[in-house]
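As you look at this complex, bear in mind that one protein chain is not there, while each of the others sits in place.
So that you can tell them apart, the chains are marked A and B in the order they are listed, and the count of residues begins at 1 in each.
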Amino acid sequence: MSVQAEKLADKLADAKLADVGNRAAAPRKGRRLRAFLRNPTFVAGVIILSFFVLLALFADVLFPGDPLDMVGPPVLWPGENAEFPLGTDSLGRDVLAGLVHGARASLLVGLSAAAIGLAIGMVVGAAAGFFGGWIDTLLMRVVELFQTTPTFLLVVVIVAIGEPTMQTIALAIGIASWPTVARLVRAQFRSLREADFVMAARSLGYSNLRIIAQEILPNALPPVIVAASVMIANAILTEAGLSFLNMRDPNLVSWGGMIGAGRDLLRTAWFLTALPGVAIAAAVLSLNLVGDGLNEILNPRSEP
Amino acid sequence: MRMGRRIAATLKRTAIHALPTVLGIIVLDFLLLQLMPGDAADVIASESGVATAETMAALRQRFGLDQPVLTQLVNFLSHLAQFDLGFSPRYNMSVLDMIMTRLPGTVLLMVTALSLALVLGIVVGSVMAAWAGRWPDRALSVVVLLFYSMPGFWVGLMAIVLFSVKLGWLPSDGSMTVGASLTGWAFVADRAKHLILPALALASFFIAVYARLVRASMLEVQRQDFMRTAQAKGLHPFFIQLRHALRNALIPVTTVAGMHLGNLLGGAVVVETLFGWPGMGRLALEAVLARDFSVLLGVLLLSSLLVIIANVLIDLLHAWLDPRIGAA
Partner (left out) sequence: MSLLAVENLTVAFPGHVAVREVSFAIEPGETLALVGESGCGKSVTAFSMMRLLPPNARVVTGRILLDGADLMAASPAEMREVRGKKISLIQQEPMTSLNPVLSIGTQIGEVIRRHEKVSRRTARARCIELLDLVSIPDAHRRIDDYPHNLSGGMRQRVMIAMAVACGPKLLIADEPTTALDVTTQAQVLDLLDDLRRRLSMAVLLITHDLGVVAQWADRINVMYAGRIVEQAAIRPFFAQPMHPYSRGLLGARVDVDADEHYSASRLSEIPGSVGSAAGEAGCPFAPRCPMVETSCRVVPPSLLAFEAGRRVACPVSLQAVTLEAARHG
């Protein structure tokens, strides 16, 4: 190893040590945590979101049995019967049980779709931003292609190709939503690839994969984390639209499906449409609050 | 004159840029549809109830479905070059004709929704920025965040409950009163009434997006030196915001508006279905359910074209707002 390279190796090691030091240092960590807890937007989002996550996790305990089963007289208004606090639908199904079980489908689809979108987007964005040149040009062309195609239409087509199962729906939403992440990650990589620590790693002959995964990616993450919460939120909205159009897993309850079923009784029993919509809005709102909070914490700016 | 030159330069640049995108979309869409299980012959056969192997083969041969994929693509491309999007076996109609009957509806809805979203978004965002941190900002932020979180079609449904069912002010179905042969102002008013709710449902999410964006963008502009220059001239604050701040703040907004066009058009699928609006979005859904590929392919293609054209318009708007663009 040349002297030059050795110096760079030291620099790199120092940088890493400093980094590790930062992460390990208890006061720093405490301050970071406190910054999260002091942000009211973030805290509000996390509280609402945790509520939905708990509902989803304990749906079977809270409301055992299939929520698609008929359990009472049809079309009971909320409050009419204490056994069904939020009423029943046209087939005598418990609305509250449906909402609780629906949380599971919505969150699961949202999470997995966002994970798929993030994975594709990060790989494409990292490659485009890191290598540049014709790879970048080509990949960005593909991104543009996908962004020009109407998102929801693309999801509909992909779901139509497969069967309307939860997996297909998540995959379809993921495939339609990756371009945003790709653009974001690409921008981060382009600005970071000239950074000192990347140069140092390069001159040490580290492989591209190692530089991408270990040097740049951790530094590029903050905006991606913010984008992730918004992606989950949008995936939930897209899923709701799909199941409203009846493109849904017929064996599962979903909020969008409940809206679709309630639509036939819109004139007489509008609560059947309103309630699942409120659930969607609240879940999406919590994710947007988390996203806004994360944005304020991770990308602090002096805003009046 | 200078403006004209810049706009011409912008047009040329976007046109050159758009060409490969159009080609890519054609190929992508075609390949996507090849992945679909079943074809039009299956659907027709199953609906008519006669599914002998011979009739199926005959159907496939008639529509060219028995050819290799590549041949089908080449066929499609060569037809496309003559503005022929193919023939819908199911509707027994040329695909282009089918789409053309639906295109005006979608364009009308899209333009109305986009204008609504931009105007309301800019007004609300500017108000929020002007009162940043004080109660009008906080109150509007909550409202905007709610709109940002509600599914547009659900907003539409709730609007139907309120404005159609309870108040009876606005119609909830179709794009005009069927059977009423209206003319002149009555006709326009009737169309406008039918347009309000679908446009609102489609725009609701984007109103929130633009309002948030305009707010952030306006606050960013306030920090610029030229804002102090404008104040130092003794100009009225309202005038400064309108002439100096807003125009600069709108530049990033138009960029994002361009990126959202695909989403907007996608949203039309649900909204058109919900309101029985005769547009391409509903046609697309019908085509998916009927497995009528040529129609779906045509709709997908034309939607993308629509997005590209709208993007060109936005680029022009961008060039008009920002004199640095398109200048040599």
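We adopt the following convention: a residue touches a chain if its C-beta (ideal position, glycine included) is under 8 Å from a C-beta of that chain, and two chains touch if they have at least 3 such contacts.
Just so you know, these numbers come straight off a predicted model, no measurement behind them.
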Going by the whole complex, the chain not shown touches B
Touching the absent chain when the full complex is considered, from B:22, B:123, B:143 or B:235: B:235
For subunit B, residues touching the missing partner are 2, 224-226, 228-236, 243-244, 247-248, 251, 321-324, 327
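Note that only the chains that are shown with their structure count from here on.
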Note which residues of subunit B are touching subunit A in the complex, please. 20-21, 24-25, 28-29, 32-33, 35-37, 132-133, 145-146, 148-151, 153-154, 157-158, 160-161, 165, 205, 219, 259, 262-263, 265-270, 273-274, 281, 284-285, 288, 291, 296, 299-300, 303-304, 307-308, 311
What residues of subunit A sit close enough to touch subunit B in their complex? 141-142, 144-145, 147-158, 160-161, 233, 237, 240-241, 244-245, 256, 259, 263, 266-267, 270, 273-274, 277, 280-282, 284-285, 288-289, 292, 303-304
